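The structure's right below; bear with me while I get my questions together.
Only one protein chain is missing from this complex, and each of the others stays in its spot.
Think of it as A and B in the order they're written, each chain with its own count starting at 1.
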Amino acid sequence: MGQRIDIKHLNIYYGSFLAVEDVNLEIQANKVTAFIGPSGCGKSTVLRTLDRMHELTPGAHCTGEVLLEGQNLYGKDVDPVAVRRDVGMVFQRPNPFPTMSIRQNVLAGVTLNNRRIAKSDADDLVEWALRGANLWNEVKDRLDVPGIGLSGGQQQRLCIARAVAVHPQVLLMDEPCSALDPISTLAVEDLINELKQDYTIVIVTHNMQQAARIADYTAFFNLQAVGKPGHLEYFADTTTMFNNPQNVEAERYVSGHFG
Amino acid sequence: MSSTLHEPVSGKKADGVFRGVAYACGILILVVLAAVAVFLLVQAWPLIGGNQADVSETIASFTGGRSTNFWSYVGPLFFGTVLVAALALVIAFFVSIGIALFISHYAPKKLATVLSGVVDLLAAIPSVIYGLWGGLVLVPSIYPFWNWVAETLGWIPLFSGPAANPPRTVATVALVLAIMILPIITSMARDIFQQTPKLLEEAALGLGATKWEMIKLAVLPFGRSGVISASMLGLGRALGETMAVLMILAPGMRYSIHLLQASQNQTIAANIAAQYPEANALGVSVLIGTGLVLFVITFLVNLAARRITSKASVKK
């Protein structure tokens, strides 16, 4: 089962520059929550604070709280490495490790956590993760070829398999379909729909139709002007967001007036 | 409307001339290398085609009578060259990787920029200065250390004592050469490590990898072929290095692995520079012969490096 995330008074900085201001948001367990908004509004930045990838950028830091099932990810003795094990991430462009086979890619995270894994357990896990990512039937006969040899859509699903193999509670996706063709996009969207039974999913997307298709809740981020911090403008269930938003900016955005 | 298609184009002649000159320069490279081979072979010819008795006599005068045959003369030199260069590479390799990783992934950005500049400068420092430093600073001060090594690790043949004082030994030379090639390998390795795609690093970290695990998963596999060719370059530099060896090493002509003892080995390059001023015509031929052997070694090392990098690039 997935876990819920509560974001409280989150301010995100790059150096002294305030990039995102005072975000308060409740992300429900086992639901798909989409982040939408114009470029530069900070939606990807917010996403990256949810597994503490944000702080990898030199000078980047944040204040406030991010609670994963009640535990603050930014608590004093919390190790970011442990956070990233519980909160998986799928990136904008597929990024399988080029020197590893498909099988090694899927097992990459698990082998970090364990000294030794029995071969049969590893086989089962690879099959489980690749089935979960709807990739098993396409690659089951060539698990030992390099992951980089797959098509873009297959690579992205391989990356999803790699993320779920660690068995995280939450899956973050940063525009996972932006580098994919329409058919691969559809495959990944179907997959997201299935994955929400086991995981809480947060997805950043540029594509409003995509948000409308797959998300249960949608958060709309906005910014007043270039150089000003982004903020959470409006949060609602997806139907309301796209049919009857109670927010002027959000309505203008979803009806295509800007962005 | 009259067509201009058949009118002569201005600059046509210059076009042809330029093409010809560029072509000639390309060919010139072939000619130059052929010339290198021809001139060296012509000068070395007396070694093969000349009076063998004279050749033996010359070689005997070089070695104090210990050797009269070219191959038995070049053998220990070959051994010494490879020994010194290999030792230098072994010392420099891991340290270089460490510094390169420090600059590319551990140091704060400002410090890393400064360090990069310093490393590039160090890579350009002439070898005669490393030789000067080795001869006047390192040799007088490192004896206690080698002595300690000889006393504690003396049971290993490599370190068997007594340590020479002053330590004008293979160990000291290898250390200086390692310091010399350190910036070269570091600078290339750093460039490669810095090019590691952010995407791969984030993929590793996103799976819950620690920093070192991220380096093992993403950075090192990405940079492997580059690091290997960098070390081959460093090895080539160490093989051909003349001055630092000439200025530090007390030479010998043995197949010896006693690194801490003096007068054990000599390298081909330093031997040429040392014997050259006093050599007669035939002596120069002998030295050129050894130079050709050195050329073949460095050629093979470079060829290996080329193979490794091209194989890696084909894979991608």
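The rule we apply is simple: contacts are C-beta pairs under 8 Å (C-beta built on N, C-alpha and C of every residue); 3 or more make two chains touch, one makes a residue touch a chain.
Keep this in mind: contacts and distances are computed from a predicted model.
Set against the options "Cytochrome P450", "Acetate CoA/acetoacetate CoA-transferase beta subunit", "Phosphate transport system permease protein PstA" or "FAD-dependent oxidoreductase", the UniProt name belonging to the omitted chain is "Phosphate transport system permease protein PstA". Though it is not drawn, the left-out chain touches A, B in the full complex. Checked against the full complex, the one of B:V149, B:A171, B:A262 or B:V301 touching the unshown chain is B:V301. Among B:W133, B:W146 or B:F222, only B:W133 touches the chain left out of the display. Even with one chain removed from view, chain B keeps its contact list with that chain: residues 9, 11-12, 14-15, 17-19, 21-26, 28-30, 32-33, 35-36, 39-40, 42-43, 94-95, 97-99, 101-102, 106, 118, 120-122, 124-133, 135-138, 179, 182-183, 210-213, 215, 236, 239-240, 242-243, 246-247, 269, 272-273, 276, 281, 284, 287-288, 291-292, 294-295, 298-299, 301-303, 306. What chain A contributes to its contact with the hidden chain is residues 1, 3, 68-69, 71, 73, 78-79, 81-83, 85-86, 110, 112-115, 117, 121, 123-125, 127-128, 131-132, 136, 167, 169, 194-195, 197-198.
The criterion applied here is as follows: only the chains that are shown with their structure count from here on.
Centroids of chain A and chain B (each the mean of its C-alpha atoms) stand 49 Å apart. On chain A, the positions that touch chain B within their shared complex are 51, 53, 56, 58, 81-82, 84-85, 88-89, 91, 93, 95-100, 108-109, 112-113, 148, 159, 162-163, 166. Across the complex, chain B meets chain A through its residues 108-109, 197, 199-200, 202-210, 213, 217-218, 221-222, 224, 316.
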